[in-house]
Every structure is written in C-alpha cells, then in structure tokens.
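Here is the structure we will look at, set down as structure tokens.
With one protein chain withheld, the remaining protein chains of the complex are depicted in position.
After this line comes chain A, so read on.
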C-alpha cells in the first residue's frame, strides 16, 4: 500500500529528470522524515505530523519545477520583446495581407458575396490562430532551450531610434508605404489583364488610354512621396500637389465606373451572384472607395500642412491633444 509520503514523493519525481530521481528521492524522504520526527517530538500524532509536513512542502509540481530548475512561465522577459514584436507584426501586417489576398482570389472566382465574407472570417480565425500558436510555441521552446537576450539577433537601442515628433517629417516606414502602395496597384493593374481570372477584371478597351494614364498617375504618386520626404516639410504647395494627384486618379475611376466602362463585361458575365446585380454593386463599391479615399487623403494632408504652417507640433500618441 502506498502511504501519503509515497504518493507525495512519486508525484514530485514524476516531473524530475530521470538521472536525478534516485538521489532526489532519498534526500526528499529523509527531509520529510526529519520534519515529521521533529513534529512528533513536539507532541503531534504521527499522521497529523505527516499531513502538516507535506502541506507545508506544498504543491509537488512546484517543488519538481524547483528541482528541475524549470521556469514557471511560458515566455520570459529575455525573449518577450522579440515575441511581442513578431506577434504584432504577423497579426497587424501579414494577416491583413493574407486575408486581402484570400478575399480577392475568392471574389475573382465564382464566389457569392456571402462566401467571400465567410472565407474572410474563416481566414482571420484560422490563420490568426496558427500565427499566434506557432510563434508562441517557437518562443516557448527557445525559452526552454536557454536562449538568452544576447543570443537573439537584436542590435542595441540607440538615440537614433527615438521618433522625432516633428511636423512634416516622414518616417522611413511612412515613406516606403507611400512608395510601395502605388507600385502594388500598378502591378495589380497589369497582372489582372493576364492572370487571376480567365477574363480580365477591368475593361481591356481602356488600355488604349485610361489604364496607361492611371499607371502614369500612380508613378507620380510614388515620385510625390520621394519629393515630399526630400522636402521635409508640409506646406500649401504639398496640399495642392497632393489634392491634384488625388483628383487625377480618383476622378477618371469614378467617371469610368459611373459610365459602366470600368469593369470588363466579359468578366461580369462570368459572375453569378444570386439575386444581386454584380455591375451595380461593384460600381457602387468602386465609386465609394475612390471618393472616400481621395477625400480622406486630401483632408489628412491639408490638416497636416496647416498644422505645420502654424508651427503646431504633431500630437504625441497617448498625450493630451496639443492646441
């Protein structure tokens, strides 16, 4: 029959490396016996003494973690910053891209509106869970493998890493996103003619003028970003140039959509949205996105330029608004 002490000792040993077990068992049993004898010597009944001693020793799993020198956490302070950066990047950058691609591929296929929404939700849940799980698992293994902060590829922090909080200054990330966005749109515009779908999505008739024109405007958008970062300051000129580019790109898109010359009729014919008229919906979506995007862009730059002109500092995130 196993005694209470046996059960306690076995439970500890269960989670201790095998080669240490016999030594730990001998020592732990002696220590327990010593403590029990001390209590019995002080006048306690034997069973009570055992119960009190084991209760005082506490959770056997905790004791085993102590013997095995195992951390009682999944991801420790050394690797936590790197884990957090990775998770943030995956969920805020990679996940949206994956979802967007899924939605585009599904929408260009024969999916109904409901199916597209469904696949977006499924992608967010499954891909998001996979990203969180696998990166957390990797870091937990690194933690147990004894990787220290020094072992992680990480350059030391310097004063240059401080944000500038100056009106008009573009961070490298902002500059790159302003350049990459037009480049991606140009790539999408050209590629949709050849890949993605059996019929091109956009009306091929517009290759005679409007699509090349849009590519030219997008190239100007990228050049504008470079010009803006070189200039290093927002001003009324910037507002005007930005507004002109916004109108030059959104205007023709809205006009083409409104006159039903934006989408390829042959591609529209391949769509079968039960009940809904694809042309009407897609036209509405394109016009809303183009107008709202242009207005937001114009307003944002105008506000920044005005703040900069009046010498108002940009608000520091998390602080009271500066008036």
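We take it that a residue touches a chain if its C-beta (ideal position, glycine included) is under 8 Å from a C-beta of that chain, and two chains touch if they have at least 3 such contacts; residues count from 1.
The criterion applied here is as follows: contacts and distances are computed from a predicted model.
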Chain not present in the shown complex, as UniProt names it (candidates "ABC transporter", "Phosphate transport system permease protein", "DNA-binding transcriptional regulator, PadR family" or "YCF48-related protein"): "DNA-binding transcriptional regulator, PadR family"
Listed residues A:26, A:46 or A:236, member touching the removed chain: A:26
Contact residue for the chain not shown (choose from A:40, A:57, A:140 or A:268): A:57
Missing-partner contacts on chain A, residue numbers: 23-24, 26-28, 30-31, 33-35, 38, 56-59, 62-63, 66-67, 69
